[in-house]
Each structure stands twice: as structure tokens, then as C-alpha cells.
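Below you'll find the structure I mean.
Here the complex is missing a single protein chain, while all its other protein chains stay put.
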Amino acid sequence: MLTQRLLLSDRGGMIVLGLVLATMILVPICNLLVPETSALHISTFTVTLLGKFLCYALLALSVDLIWGYCGILSLGHGAFFALGGYAMGMYLMRQIGPRGQYGDPILPDFMVFLNWKELPWYWQGFDMFWFALLMIIVVPGILAFVFGWLAFRSRVTGVYFSIITQALTYALLLAFFRNEMGFGGNNGLTDFKDILGFPIAASGTRISLFLASGFMLILAYIACRYIVTSRMGKVIVSIRDAETRTRFCGYKVESYKLWLFVFSAILAGIAGALYVPQVGIINPGEFSPLNSIELVVWVATGGRGTLFGAIVGAFTVNYGKTVFTSYSPETWLFALGALFVIVTLVLPKGLVGLFNRTKKAASKQNPGNPPPGNPAPATAPSVTPNMGTSTENFISAETPVIAAVKEPV
Amino acid sequence: MNIFSHKRYSMGQKDPNFGAPLDTTHRTILYVEGVTVSFDGFRALNNLNLYIDEGELRCIIGPNGAGKTTMMDVITGKTKPDEGSVYFGQQINLLELSEHQIARGGIGRKFQKPTIFEALSVYENLELATAADKRVWWTLSQQLNSAQKYRIDEVLLQIGLAEHRYKNAGSLSHGQKQWLEIGMLLMQNPRVLLVDEPVAGMTGEETEKTAELLLSLAGEHSVIVVEHDMKFVRSIARKVTVLHQGSVLTEGTMDQVQNDPKVIEVYLGE
Partner (left out) sequence: MRNSVKPSGRWLLHMIVFLSCCFSATVFSQETETSPEAGTTSVGATAANADNEATSQPEFDVLVKELTQGSLPARAQTAKKLAAFEDERVANVINALQQGTLYATKDENPLVAIVDEAGIYTDAINGEKITGGTEEFKRVPINNSMRSQLRTLLAQLNLTHKDASIRLDAVNRMIADGVDEDSISLLKNLQKAESDNGVRSAIESAVALFNLHSDDQQLRLGAIQVLKDSLQQEVRTALSNVAANDADEKVKHQAQLAIKAIDSSIAKYRFAENIFFGLSLGSVLLLSAIGLSITFGVMGVINMAHGELMMIGAYVTWVVQQIFPNQIAYSLAIAIPAAFIVAGLVGIAIERGVIRFLYGRPLETLLATFGISLILQQAARSIFSPLNRAVELPVWMSGSLQINPVLSITYNRLYILIFGLLVFFALLVILKKTTLGLKVRAVSQNRAMARAVGVRATWVDAMTFGLGSGIAGIAGVALSQLTNVGPNLGQAYIIDSFMVVVFGGVGNLWGTLVGAMGLGIINKFLEPYAGAVLAKVLVLVLLILFIQKRPKGIFPQKGRAAAD
């Protein structure tokens, strides 16, 4: 029953997850087993690129959950991504040990360079992998909790919230640029050697990281699906569409927003943590407001309000970016800017909406009978004014009739 | 200056004990006493006193700007008054509670403009409004039990939307939306219903049905109706309160009120 609710009723999601799974099977084979001379061989570089895309997809999923379903547009989700990344980066830094340029067994190179004598307190414990994992979840989670608590309780909504989140990531950007913060300043954390004892640049490690990203994406997708198909999911959509009504129905809107925001931030943090070992660097640039707003566009391009749309968007836009920037870097910003405008003006439901529209036009199917048991995720109100009154069924309260209607599942 | 002492939207308050039966020893369920609200020097409510009995159907009329909507805002916790007190039964001070707590406690409100969840089906709208545990973690795993499903069917019939149960709420007609909203209030098992302009924009037939519905609700619930449509008010009213410039001008039956010289002066001008 649960699989029915989570996956089977979600055809787009099934297709997208199927594709992800297929890549997860094919890519390792093509990289490790197919000889390099073969046309089917996939280079480790491509594996890393695909792994990056999977992390981006996870990040996009986290944004879609709060924006597409709850209407909270966070322009600071890059901050949570970066914080998760930094937590992982700190672990990787500690793993370098005495192999750094200065050969200090404890201190990372940049601290030796800054003439620091001992490890700052917040770097303690990051030599242990489990602790780093914990921090990957806790740090973005706590920041999101504190920030969200402050923002939601004072009913900061809509564009105000967006701007304040942008300010948040901007503030973190400025702060992390400072050498005194102890996160490597401008250069960030890099020169990683190995992760859990495996050399970080080896194909095997890269494949493992790629697979881990894929599994995490699938897991997160199912978790998000669970949320949006539960009653909580309906409450969240209600908050998006009529916040006051939801409140007057007895729901504590602030709490719902807060927990969803925290969950989303944790997902973003995990995405960042998976991203860093694959690209081999984390620096303050990840906090830049442009990054955060760009990832919103991935979601918008794919189609917000459908979870798989976010994944589609992340892959499409980033593939486009890879192609564009290798072809001519200047045109990329033009293309990105145009994408922002086009998506908002012409494609409010993104590629998924476009696909649905063409499909609908092709089949001309009457959407009058909604499939039972499928609480159609967040379709925007179709404005078909039906002013005809239907009073035939008006039965007064004195005669309650138990109608033999099918109960929705 | 402790910014965290800001109480208004505090998220840490405990819900009052709504499980205990409401203490209505004196038959009065809602006390609004000496309430004053001002915006920028303009007094929207001015020392307003209002008492609603259990099971009563009360109509509130008054010219534009008399403070009708503000009064509802105060009762439902949307606006906090500068002065005065609002009690629900003998014990519960509504001014200390936030909107969702008041809603959980049994005061339902219908807005002037119908507000329903347009992206969801009629059934889901009612499902969300169902009286149940509405804390975050519960809603993650909760399913409707059979009593709740029964109740939804009951309300669907009551508001006449039984055959539209799977329809997208956004595609309902204006009148149907109004009824759906009233249905959502009913799902909360409220003690008091605040209904703001229920028949605005309705056809004659729809208005009639609405009157019927509201009359059927009185008795079991206390119903407060704010309305401009005098014909409608006359058709349902037992007791009418006239608001003017933020306070009660007069109270009585429709006939008494209509013949009151003060009311005539307010409505017709000097």
C-alpha cells in the first residue's frame, strides 16, 4: 500500500528514478569494466560530472519541497549546501594529516600558514567520520532551525523571506572569506588526499561516491514523496495556497514551515557533503547569492511542485551549463538570464508542465475524473468558472444520509 | 529590551485544555468586554461590549467601517486589541491564545472572500479541517478513521456537495465555495461559528439555501453572522446587533432595531 502511495501513483517519478537507477548500474560498468579504447567507455571525469549532477538534483529536490509545495522561496539554500560541504571538507582536511605541504600532523596547511598554534575548538572531532556525518546534518539543521524560527514566528513571508535568506547567505559569504574564521578564507578547503582511507581521486572511489549520491537521491526522493503524500503534505500545500485559512483550521502554520525548512536544509547539507569529495574543493564562493538563486531556476525549469521535475531541471540546466561554458563562457550568463525570464513568463510549470500540456493536447482526454487515491500533487487551480448552481443535493442537517460513496484511500 | 519576550506569535505556548468541557455556567459562551482597537489613531473598535449565548444565532449589521470585520479579527486572534478582554466561556482568555489555538478550541471563522484550498479536492479540504491532532509529527502518519470519514460524508451532505467530493475545490462555483468553507468550519466541531458575509455574490436560490443551512446550525452551535443583505438578515435573524463607529449602537429583534431612531439616523444620514 505504501509503495502504491509513494511510487506507483507517480509515473513521472518512476521514470526519472528508473533513469537514475539505470545510470547507476551502467556508469560503473562502462567506467570499470569496459576498456578505455572502447567507444562505450565512460571516463572518470564524466563519472565525477554525473556525480555532481546527482548532488545538484538532491539540492534541487530540497528547494522544490519548500518552494514548490509550501511556497517558501529560499534564496539562501546554497548556504546549507555549502555548510554541509564545509563539514565534509573539514573531515577531509583532517584526513590529510602530516601529508600536507608543511607536514604538520594536526593543523591543516592554511592554519600553519597563518601561524596558528593549535586547532580551533570547532575543528575538534572532525577527524572522526561519524562526527563529520553528524555535523553534516546538525549544522545546516540548526542554522535552518534558528533562522526559520526567527523568521516564521514573526510571519516573514513571501518576498521578504526570500530577501532575508539571500542576506543570510550573503552574510555567510562575507564571513567565510575571512581568514580569521578558520575555514581557509578565500581559498577554502582543498588538496584532499583520501576519504575513509581510499584515495580520493581513484576511479573506484569516484564510482563509490557517484553511487552514494545516487542512492541518497533516491532515498531523499522517497522521503519527500512520503511527506507530500501524507496529510502533512496536504497541509503544506494548503499553507501555500491559503495560509490564513490553514491557520484558522487549527494548524500551527509556523511549525509546519519550520520543520519543512529544517528538513529541506538537511537535504541540502547532505547534497553539499556528497559534492565536496567529488569536486575536491569547497570555498566561500559556494555561499554566493547567485548560486542559490541559480538553483531555484533549476527547479523552475524542471517544474516546481512535482518532485521529479526538480531532478529533471537540475540535470537539464547543468548539462546546458556544461555545454555552454565549454563553448563560450560569456554566452552562459545571457542564456541563464534568458532562462529566468522565459521560465517565469512562458513556462510557469516548467518542462514537466510543458510535457503534460503537449500530452494532454495529444490525447484530448477529459480530466473530469480524477484518479481515486491520488491526491494530485499541487496542480495549480484550474480556473474553469462553473457558476451553475447545484442545489439538488442540498439536504438539511436533520437528515444525514450515509451515502454509498467510495471512500478515497 | 528582550526581543524574545515578544509574545504575539510565540511558538512555544501550550494549548489550553480544550478537552475539558467548556464552562458556560451563565449560558453565555463568548464575552467581548470593553474592547478597543486603533489603527493610526483611527478607532476601529471603541469600547465594544458583546455577549453571545450558547446556541444563539446572532446577526451583526452596521454600515461600512463600523468595525464588524475587526471584531471578528479580535475574537479569532488575528488582531490583538489595545484594551479590553475576550473570554470563551468562563475560563478561557482568548487574548492569550494564537489563531490556531483558538481555532482548535472551537471557534471557526468564515472569511468575507471564500478561502478554501483550491489545489485540493473538496474531500481533501474537509479532511484537512477535520478535528484531529494537528501537530506536525502527527499529520505525517495520520489516516482518517471511520468515524472521521463518516463525519465528512455527513458534512458533505449537509452542505450539498456530496456529488462534488472529488472535484477540485478551485473549480467550484462561488456559492459552492462558500458552502465548502462553512463545511470546513463544521468539520472542526466548533462551539462558535463566525460567518462573515455568507451570501455576498450569491444568487437568490443560493441565498435561500444558505439561510436554511445557517438556521439548521444554530442550536447546536452558536452562530454569529455579519451581513449587509437586510433581506437575508430578516429571514434568519432572531437577535440583531447594530454596530456603529466601533461600538454597539443597539440590540434587539429585527423589528425593534429597524424602528430605532438612532439606527435610522445612522443608515439614512442626518
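Labels A and B are assigned to the chains in the order they are written; within every chain, residues are numbered from 1.
Quick note on the criterion: contacts are C-beta pairs under 8 Å (C-beta built on N, C-alpha and C of every residue); 3 or more make two chains touch, one makes a residue touch a chain.
The shown structure was predicted, so the numbers you read here are calculated from the model rather than taken from an experiment.
Only one residue from A:19, A:34, A:137 or A:156 touches the chain missing from this view: A:156. The residue touching the chain not shown here, chosen from A:6, A:73 or A:107, is A:73. Checked against the hidden chain, the listed residues A:47, A:82, A:253 or A:297 yield one contact partner: A:297. Among A:137, A:164 or A:279, the one in contact with the hidden chain is A:164.
Subunit A residues in contact with the hidden partner, per the touch definition given at the top, are 71, 73, 147, 150-151, 153-156, 158-160, 162-164, 166-168, 170-171, 174-175, 177-178, 244, 289, 293, 296-297, 300, 330, 333-334, 336-341, 343-345, 348.
Methods note: only the chains that are shown with their structure count from here on.
Between subunit A and subunit B, the centres computed from C-alpha atoms are 40 Å apart. Against subunit A, in their complex, subunit B makes its touches with residues 6, 9-11, 76, 78, 98-101, 103-104, 108-109, 111, 115-121, 123-124, 127-129, 131, 134-136, 139-143, 149-150, 153-154, 156-158, 160-166, 168, 170-176, 181, 184, 188, 203, 205-206, 209, 212-213, 216-217. Residue ranges on subunit A touching subunit B, taken from their complex, read 149, 152-155, 226-227, 230-232, 234-235, 237-238, 240-242, 244-256, 258-259, 369-370, 372, 375-376, 378-391, 393-398, 400-403, 405, 407-408.
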